[in-house]
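Quick notes on the structure that follows.
One protein chain is absent from this view; the other protein chains keep their places.
Letters are used for the chains, namely A, B and C, taken in the order the chains are written, and counting of residues starts over at 1 for each.
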Amino acid sequence: MLTNWVYIGVFLIVAVVVPLVAVLIPVFIAPKKPSTRKEEIYECGIETKGNIRIQFKSQYYIYALIFLIFDIETIFLFPWAVALGNLPLFAVIEGVIFIVILFAGLVYAMRKGVLAWS
Amino acid sequence: MADLINLIENWIKNILLGWGVTESLAVFILQVLGSVLVVIVCFVIVIALIWVERKLAGRIQDRFGPNRAGPYGIFQSFADIIKIFTKEYITPVGAEKGLFNIAPVLAMFSVLAIWAVFPFAINVVGGDIHVGVLYIVAIGAFGILAILMAGWSSNNRYALLSASRSVAMLISYEIPMIISLLVPVLLAHSMKLSVIVEAQMPWNIFVAPLAALIFGISSMAEVGKAPFDLLEAESELVAGYHTEYSGMKFGMFYVAEFLHQFTVGALMAIFFLGGWTGPLAVRWPILGVFYFYGKTFFIYLVISWIRLSLPRIRIDEMLNLNWRFLIPISFINLIAVAIADRVMLEFNLARWIYVVVMFLINILILVAALTIAEKNEKAVERVEFSPRPIAVPPGKESK
Amino acid sequence: MAIPINWFLVLAAGLFCIGLYGVLSRRNAIGILMGIELMLNAVNINLITFWRYINPVKLTGQVFAIFVFTVAAAEVAVGLALVIAIYRNRDTVIVEEIDLLKE
Partner (left out) sequence: MVPVLIFGLSSVVTLGAALAVVTNKNILHSAFYLILAFVGVASIYVLLEAPFIAVVQVLVYIGAIAILIVFAIMLTRRLLSKDLIQRNAQWGLSALGATGLFLVLGWIVYSVNWPVKLLTVPEDPISVLGQELLSTYVVPFEIASVLLLAALVGAILIGRERE
């Protein structure tokens, strides 16, 4: 089993190194003529004014929140799905109850209107 | 001769052992060679895909596409590569340099790393781990992170706006994607990709068409190309979270996007189209590799076709599609498939009855969901704006 | 096993203490939450270490680790929602300035 993980470790390192090399090549062969005008922030031709870090919509936060909860749900469901063949018939119902309880949360969020884009 | 891949593997291994290398080190070197090979093949495929995609886009939009560099413009991608390697890097003023430079590498990494676990043929599997499916889902997290880093560190209002929009959208669409991936796991009773591929009798797309549909739509949204490309809607957000990137750093985002679409094709092939399986693939594993890449390429073309035909959808439509349609329907599908699978396992039915029942259940859910959705759909309110005042030169206003 | 159990336990202890320092020394409520996350990670390392070295046949340790993940997620979700609500009302997330009950 560990040889598989050694392979994955090697692969992850290769997957970092190859893009890194690709990004580093132009450092040596590309021209470098920096100027203030060039390094300005692009904003459709006008100069950038005021605070760059604009106010962030709290709507996005709600999406991330619901995603977190459903992410956790899936880590319970994956072992359930794998083990289903070796479990008694009742285990399906247990899993379904689990899903339905969390589904209520989604319905609640819908009812409260936090999912609608405003 | 039957097994070409093993033959080459053993040949290299014997050479290494002949040099006095220990067994474990030889295996390690083989692993390094294998992973480098897979990564290089990915890059080469992307170079080819960029040409194919541009040619296809040209034909669909009644243009020629690239046709200058070489016959049919096949050297266009190479010309682009030379250009992009010699372009100057511009770092915008006020950017956070560390994060700004890590982000493109991370974006590429998040797509490449998925290829570590793919089964290419019957005995050609990279990392055949017990948690393969979850690994694929988990690696996607780094892509989201890369977008967030790029958007934040660019010090550009539009980049940040686009990054936060993209991330909100990507994580929303990840929920139906994960739930629909649970269906093949459930049918194979394993998270090992090799087992999922071998358990498909017939292909999962016939057993679980609804899950395939949901996975297809949500992973198209994950790729972030049209019709789901509103994160880089040129008319609204300049060019998306990579507005401030230039040269190869931009190139990494670009290549990652193409490779991601190809990877989605590979995932579709593995989970729903039987991966490497096909006639004679067990006897000649090299054929399995061809089947795998062929199916992947087919799905890639289908996705390209869809995205070149559809207009971009609005962000509210997009979020409604996800939260009000895809997520509920994927949960209902999961519950139905789980119950049907377990009950039919209990009665030990013939395989063909199992498949037919599963197929009918899937179609039934889809039809019911579409009917309900149509009934609940509010009539689109047409907003009529009063005519805007026309600009007149100062001093000549009416009244 | 090539690595003695003590090494993992010391690593977990180190991570726990760093997290504890973060919780005690940060003024920013989000910083405190990050410290708590580090401490929960240390707990999980301990759970998995004991599972691997003492009873790997039954997967009790992994089950407990999953429940720790669940609790951590619930804690972060509610904790950050509270932080954002406070920020919206009081315009600060510095814990020393959140002294509503003192007034």
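What we mean here is this: a residue touches a chain if its C-beta (ideal position, glycine included) is under 8 Å from a C-beta of that chain, and two chains touch if they have at least 3 such contacts.
Every value quoted in this text rests on a predicted model; they were computed, and no experiment measured them.
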Original post:
Any idea which chains on screen the missing one touches?
Top reply: A, B, C
Original post:
In the complete complex, which positions of chain B touch the hidden chain?
Top reply: 99, 129-131, 134-135, 137-142, 144-145, 148-149, 152, 164, 167, 171, 174, 189-191
**OP:** Name every residue on chain C in touch with the hidden partner chain.
**Re:** 1-3, 5-11, 13-22, 24-28, 30-31, 33-35, 37-38, 41, 44-45, 48-49, 51-63, 65-67, 69-74, 76-78, 80-85, 87-88, 91-94, 96
**OP:** Identify the residues of chain A touching the omitted chain, counting contacts across the whole complex.
**Re:** 1-2, 5-6, 9, 53, 55-56, 58-62, 64-69, 71-76, 78-84, 86-87, 91, 94-95, 97-98, 101-102, 104-105, 108-109, 112, 114
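The rule is simple: only the chains that are shown with their structure count from here on.
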Original post:
Which two chains meet at the most C-beta pairs?
Top reply: A-B
Subject >> Inter-chain centre distance, chain B versus chain C - centres from mean C-alpha coordinates, in Å >> reply: 33
**OP:** Report the inter-chain centroid distance for chain A and chain B in whole angstrom, where each centroid is the mean of the CA atoms.
**Re:** 14
Subject >> Junction residues of chain C - those touching two or more other chains >> reply: none
Original post:
Which residues of chain B are in contact with two or more other chains?
Top reply: none
**OP:** Provide the residue numbers of chain B that touch chain A in the complex, in ascending order.
**Re:** 27-28, 31-32, 34-36, 38-40, 43, 84-94, 101, 104-105, 108-109, 112-113, 115-117, 126-130, 133-135, 137, 154-158, 160-161, 164-165, 167-168, 171-172, 174-175, 178-179, 182, 185-186, 189-191, 238, 243-244, 247-249, 251-252, 315-316, 319-320, 323-324, 327-328, 331, 334-335, 338-339, 341-343, 345-346
**OP:** Enumerate the contact residues on chain A facing chain B in the complex.
**Re:** 1, 3-8, 10-12, 14-16, 18-20, 22-23, 25-27, 29-34, 36, 38-44, 48, 52-54, 56-57, 59-60, 63-64, 66-67, 70-71, 74-75, 77-78, 81-85, 89, 91-92, 95-96, 99-100, 103, 106, 110, 115-117
Subject >> Interface residues, chain A side, partner chain C - complex >> reply: 58, 61, 65, 68-69, 71-72, 75-76
